[in-house]
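Read the structure below first, then the notes.
Of the protein chains in this complex, one is absent; all others appear in place.
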Amino acid sequence: MLVLFVLVILYVMFRLLGNPAILIFYSTKHHTASELKIIEAELGPLAGPISFPNFIYYFKDMLTFHFGDSLFGAIDGHQTVIGAIDAALPYTLMLFGIAAVVGFIIGLPAGIFTSFLRGKKSEKAVITAATLLNSIPFFVLAIIVYIYVAGYYHIFPLRGTFPVTDLTKPTIAGVENAFYHLLMPILVLVAIEAMGHLLTMRAAMVSVLGEDFITTARAKGVPEKDIMLHHAARNAMVPVSTRMALEFAFLMSGAVIVEVIFTVPGMGTLLYDSTIKDNITVAEGGLFIISLVVIFAYSLVDFIHAWIDPRIKV
Amino acid sequence: MNDINRTRIKYVVFPIIALLIIIATSIPLYLFFHFNYRVYIPIIVFMSGIIIMFIGAWWDFGAKKFISDVFKTHMELNEDDLEYVYKQQFIMMLIYIGIGFLYFLIAFIIYLVLPLL
Partner (left out) sequence: MIETVENKSNIENEMLNVKNFYVNFETYDGIVHALDDINFTLKNNEVLGILGESGSGKTTLATAIMGLLPENAGVKGSITLNGKTYLRENDFNSGKKLNRKQLKILDQNLRNIRWKDISIVFQGAMNSFNPVYTIGKQIREVYKLHTDLSDNEIEEKLLKTIRYAGLNKMVINAHPHELSGGMKQRAVIAMALALDPEIVIADEPTTGLDVITQAEIINQLKALKKQGKIKSMIIISHDIGVISQLADHIMVLYAGKIMEYGTSRDIYLNSQNPYTVELLKSYPSIKNAKKHVEGIPGTLPDPINIPEGCIFYERCIYHDAICKQKEPDITYINNEHYSRCYFASKLTEKERVNTDIDGEPIIGTEKKVETKDLVTYFDLKKSMAGSLFSNKERVVRAVDDINIEINRGEILGIVGESGSGKTTLARTIIGLIKPTAGEIIYNFENTNININKIKQRSKEYSVFRKNTQMIFQDPYDALNPKMTVYDIVAEPIIAHRSTNNPGEMLNMVKSTLKEVNLTPPENYLERFPHELSGGERQRVATARALVLNSELIVADEPTSMLDVSLRAGFMNLIKNLRNKNNLSILYISHDIASVYYLSDKIFVMYLGVGVEYGDSKDIVNNPLHPYTKALIKAVPSPTPDWNPGNIDIIGEIGNSINVPKGCRFYDRCIYKQGKCKNEKPPVQKTGTHWYLCHFTQDELDNIKQYMK
């Protein structure tokens, strides 16, 4: 359902520009009617004039991933849009997936740990640092990291490009190479993502720790560690997992930006280039695929949610 | 007609009225202004159909409020009742998706039948 909804929005968005074929037509040198016909044919039904059959074709084509050809020649040797996406998607999935999982793995325990430090000076330090990091936009942090780590000290490569086969057909050397190139962008994403989780988790923990049943558990002689991990953490997970869903969209936008800065040839770079060049078909296909990824991640969260809290059923 | 069907019809009334409004309000535009009814209206109706489906899938049809009311009045609510609520919600969702298809049908009809008039 959400997918169809996204399609509607994309259609409205892109069609508000007018007929793409005409736009391109005016940018060519020879304004002849036959030229227009040729362009329309090249674009396929994706970019024909606004009409009902065209709209239906649009749906059919989008849902079957026929995004047509790239407008301005091949991108990295891929003439079709789907080919270009196929080449770029693994990078983004890798970046997004690893950042989401690692951010979660680091952020939650860190949040729980911070709640241990209640009332101490170190807690204030952690919270200040986390708030600062969490509020820095992705591109600022990415640029700073890029300039220092890659630009000044050459610890990591200046260009993030590496063969896609390192990801699709992994060998030990290939994974190593991929890791070497992707580490910096992942770190940037994880830093911001994990700090967000840390803050939410800590806030949730603090409110749960004030509840009566925690005092009861303490009176029962449950060791502090178990109180934190079993009694408090599971209750505190509820708001965190709700936030996770929102975080995915945020993280995806971050991944796109970070890719551009570190020149990783993923979806971000693809989208960026196509938008700059008015490469409408590529932009349309790219946006659609990214939306699909986020929608898929959303639906995973719902399952996690039901497992955490038995009351959620109601 | 029993009670439950009557309620379902009440829920159905809203999207149907929305459909009629979409079709009707643009007729004056078509008659008096330069407006290509056949080009735009089927698309709008089709899109609205998708939105109706979307509403059907995401709206709980007031189930949450109902359950909180049940709790507020100290009534009991066991697993079976919840099952029933889920079932009704599912049926309503199917009905809304059906209405979505009705929108699609109307869109096609407008597109295909209009030139014949």
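Going in written order, the chains are labelled A and B, and every chain counts its residues from 1.
Assume contacts are C-beta pairs under 8 Å (C-beta built on N, C-alpha and C of every residue); 3 or more make two chains touch, one makes a residue touch a chain.
This is a predicted model, so every value here is computed, not measured.
Think of the hidden chain as still there; on chain B it touches residues 3-4, 7-8, 10-11, 61-63, 65-67, 69-70, 73-76, 80-81, 84-85, 88-89, 92. Although one chain is not displayed, its contacts with chain A can still be listed: residues 118-119, 211-213, 215-224, 231, 234-235, 308-311.
Convention: only the chains that are shown with their structure count from here on.
Chain A and chain B have CA centres that are 33 Å apart. Residues of chain B that touch chain A in their complex: 38-40, 42-43, 46-47, 50-51, 53-54, 57-58, 67, 77, 82, 107, 111. For chain A in complex with chain B, the touching residues are 1-2, 4-5, 7-8, 11-12, 50-53, 55-56, 313-314.
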